[in-house]
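Right, I'll just put the structure down here and ask away after.
Complex shown without one protein chain; remaining protein chains in place.
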Amino acid sequence: MDFTSENTAPVHPAIVDAVVKANSGYATNFEAEAWTKRAYERLEDFFECELSAFTVLTGTAANAIALGAMVPPYGAILCHWDAHIETDECGAPEMFTFGARQIPLHGEHGKLDPGALETYLKEARFGVVHALQPATLSLTQLTEAGTAYTPTEISILTGIARRFGLSVHMDGARFANAVASLGATPAEATWKAGVDIITLGTTKSGTFGAETIVSFKPEFAKALAFSRKRSGHLAPKSRFLGAQIEAYVENDLWLKNARHANDAARRLSNGLAAVAGVQIVHPTEGNEVFASMPLAMTNQLINEGFKFHRDWRLHPRHNRFVMSWAASFDDIDALIDICKRPTVAQA
Amino acid sequence: MDFTSENTAPVHPAIVDAVVKANSGYATNFEAEAWTKRAYERLEDFFECELSAFTVLTGTAANAIALGAMVPPYGAILCHWDAHIETDECGAPEMFTFGARQIPLHGEHGKLDPGALETYLKEARFGVVHALQPATLSLTQLTEAGTAYTPTEISILTGIARRFGLSVHMDGARFANAVASLGATPAEATWKAGVDIITLGTTKSGTFGAETIVSFKPEFAKALAFSRKRSGHLAPKSRFLGAQIEAYVENDLWLKNARHANDAARRLSNGLAAVAGVQIVHPTEGNEVFASMPLAMTNQLINEGFKFHRDWRLHPRHNRFVMSWAASFDDIDALIDICKRPTVAQA
Amino acid sequence: MDFTSENTAPVHPAIVDAVVKANSGYATNFEAEAWTKRAYERLEDFFECELSAFTVLTGTAANAIALGAMVPPYGAILCHWDAHIETDECGAPEMFTFGARQIPLHGEHGKLDPGALETYLKEARFGVVHALQPATLSLTQLTEAGTAYTPTEISILTGIARRFGLSVHMDGARFANAVASLGATPAEATWKAGVDIITLGTTKSGTFGAETIVSFKPEFAKALAFSRKRSGHLAPKSRFLGAQIEAYVENDLWLKNARHANDAARRLSNGLAAVAGVQIVHPTEGNEVFASMPLAMTNQLINEGFKFHRDWRLHPRHNRFVMSWAASFDDIDALIDICKRPTVAQA
Partner (left out) sequence: MDFTSENTAPVHPAIVDAVVKANSGYATNFEAEAWTKRAYERLEDFFECELSAFTVLTGTAANAIALGAMVPPYGAILCHWDAHIETDECGAPEMFTFGARQIPLHGEHGKLDPGALETYLKEARFGVVHALQPATLSLTQLTEAGTAYTPTEISILTGIARRFGLSVHMDGARFANAVASLGATPAEATWKAGVDIITLGTTKSGTFGAETIVSFKPEFAKALAFSRKRSGHLAPKSRFLGAQIEAYVENDLWLKNARHANDAARRLSNGLAAVAGVQIVHPTEGNEVFASMPLAMTNQLINEGFKFHRDWRLHPRHNRFVMSWAASFDDIDALIDICKRPTVAQA
């Protein structure tokens, strides 16, 4: 009954199996082994293109290494006010870019507004040495509001960015959920829509911890490779990261996990929407439900053992419920039932 | 028959078990769970003192985060010419200290020479703004030559460092092998001998990948905590790192693994020493054997499937054989037998 | 008729004389000479306290070195949205702090709002490793809107900052104008009101280019000294910077220059306020006048040779007129006369 984050859920058994199986005999370290090689090949299938890929342990690392390769120290990163790189990485992008600045922009339901982006870029002082130079657009998919950019929406934003000379980064911590929800292919939701580098999350989708920086542009590969090592993110026993990525992509595990989590979210969202006093504050387009509910209802859920994120710093009374591959429909129904109880709903 | 590095060996079954067991149910992310808590308590038992500890995935990360907390940007790190931080981390210490410089010093068999250290510090331009300021002494245990600093040797070096105001870092990638070899306690080989921070390796001793920055001085804790997150090294699913550390310290797994590896090295070292034409170039005081041997002998070993590191860039013809918890005595004996073959030894 | 910036005006003759006179014979380099020594003593008189001081060539350098000594890489700097460090230094604070973030806050007429500061700090996630840690409050005096913080206003803001553990930096590029306008002593407007470090500008007040980082807290001195050298800002022929500072403080040159510039600004402000269609958009509390005027009036001034800053990016139609020690009352009157011309005012 822990809906705080996908990261509190157990690792998926198929991933555990893959890791245990990879532990047979000796294997060369630092990616000169078969697991990582296969994993990178599977990612080329997944994205239907040639690419360079770099596994790391955390999403913060993946984002920071990617941005470090894309943005000069005197550059600026344009992102949404609620983006993880802006709010929850303790300045990792600043560290890895050696001091580039993030420019947070607005947009409804976590989606960057094309108008806001264009206005900012039109007024940016390109070529003026007193001003940081916009270099990269960073999109989060799913957004921090649990919504999914459609390929068309991505194309519009990356088109604006491209017109002003910016490259495009996608923080894909919940990319699987987005793709499952959109019914688009991974290719359609990334490079075909103008994305240069995606940091592809799998940790939130059931692995022990394995994120991959995927670059669709060869010019970033050298900086990515050296920056990963230099920041201590190249795993000696790389086969165990490779094995996780391989298992994640094989047999559509990623898609099955994402669909289950999305179904769970829709079930919760639909259930809560029917409860008086509850408001679904963002469209449920992935595996997250954001609901505003009375304080008494929130407290009752906590008292009965439910865990979730009270995202109250930015939006008072907004509760975030995150569904993982392991989310139980029974738990969801139990949660909805509590909210529906007359004593709770009318408190 | 892979003696390249401990990191090519499989993970120890007790560690695999611990990780699989830790995957039961939900657990709060980012170290607010029981495994990490217990691991840190076990480390306090291990070192017999209060400490602050921070797990990360790689040794490069552990060293760099530690040095980043100890050394100002205008500081200098004194270390051995062959130190891993100097030769194999792509400038990670420079990145995490924001540009501090490493000053490599000499010393036989990988051990920093106290005279060289004192001479350098006496001539250092302390307080002169044109010169980088020596800030931290970094010792590697085992050294890169496979030798072990005794507690007395450590005390002499840290005493000199202290006299000039430096703090002391220990790169303990093979600390277990050193301690097992010395017959000293972990405490005697660290804080009792003047070490402020050790980066305690377990990856080379049989884990999937789990290194711990252990600070014996509370003043470093804040910078360590923030730097770990900011550099992307705080694992969301921290329980799996905690579980490894816990299992590693419990039941003296670390000591059993280290003793086996050390025994294997001694067996190989003794065997090779008796072969004509072979010279053991550094004392075998841990789990590494450095042997100079004829080219034909080296090639024969390779032809028969043995893998090892030809450390020929710095020292032509020096081969390095590294023993892990999994090293097989049969393999070692087979290797020695090949070298002893008249056709090989006389080639 | 150039009111773009004080920096377009000529250097004051007394400063030129001081520099020419300092060029007599030999003098030790790197501040081991009499001019810098005397300059720093004069600054202790000026501020009525012991201090450590460091001259540099530019205000951007002074601010960045100061903030670099005050803010850890994982720290945050709180400042006004319009602060020079935020808008016009190409990320110098980010470079010198190694990636700390600036948090821009609102406030009328360039003055940080105490309520906004307190609200931000109350909601800041102190001690949470995912969030940058507020470390320093930076105030600009004169503000970028040409207003002057009173000692009381400064005390209120620094009091809030102090309560949350922040240190306080003042960007004093136009400090002389502020002090002259307030009738306060330099001490009252800085350390007596809670300021820890001021970057004291003189360039805008008539020198060739000489800014001084003045620290009222001894704990910052070492980092300031090393950071200045390390960033290339320690002048070899330091006597020429020292001579400028000495001449600037001696005989109240700073005060005379500031009063003249302030008088000029008041004259312009009063004159323009009486013109139909012109609005003085910020109180004139120093040497800057911000006036909103019809486009035709702006163009007529340009056509007749007046130069000034059209600060239209942020505030359409706002013109900024900056007065220096050299500002001519005749030019000011001429400017007002043009605006008053019926053909212009009614265009």
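Going by the order they are written in, the chains are A, B and C; count residues from 1 in each one.
Convention: a residue touches a chain if its C-beta (ideal position, glycine included) is under 8 Å from a C-beta of that chain, and two chains touch if they have at least 3 such contacts.
Here the structure is a predicted model, which is why all the values come from computation and not from measurement.
Asks: Can you pull out the displayed chains that the omitted chain is in contact with?
Replies: A, B, C
Asks: Touching the left-out chain: which of A:74, A:191 or A:248?
Replies: Of these options, the touching residue for the absent chain is A:74.
Asks: Among A:23, A:133 or A:167, exactly one should touch the missing chain; which is it?
Replies: Selected residue, touching the omitted chain: A:133.
Asks: Touching the hidden chain in the complete assembly: which of C:183, C:236 or C:342 does that?
Replies: Answering carefully, the residue with contact to the hidden chain is C:236.
Asks: Who touches the missing chain here, C:14, C:71, C:92 or C:200?
Replies: Residue touching the chain left out of view: C:92.
Asks: Quickly run down the residues of subunit C that touch the omitted chain.
Replies: 2, 4-5, 7-11, 16, 19-20, 23-29, 56-65, 89-92, 95, 203, 208-209, 226, 229-237, 240
Asks: Touching the missing chain, which residues of subunit A?
Replies: 72-74, 98, 129-130, 133, 223, 225-230, 234
Asks: What residue numbers in subunit B mark contact with the hidden partner chain?
Replies: 73-74, 87-91, 94-95, 97-102, 123, 125, 129-132, 313
Quick note on the criterion: only the chains that are shown with their structure count from here on.
Asks: Which one chain sits nearest the middle, judging by mean Cα positions?
Replies: Chain nearest the centroid of all protein C-alpha atoms: A.
Asks: On a C-alpha centroid basis, what's the spacing between subunit A and subunit B, in Å?
Replies: Taking the mean C-alpha position of each chain, the two centres sit 35 Å apart.
Asks: Measure off the straight-line distance from the CA centroid of subunit B to the CA centroid of subunit C, and report it in whole Å.
Replies: 51
Asks: Where in subunit B do residues touch two or more other chains at once?
Replies: 226, 229-230, 234
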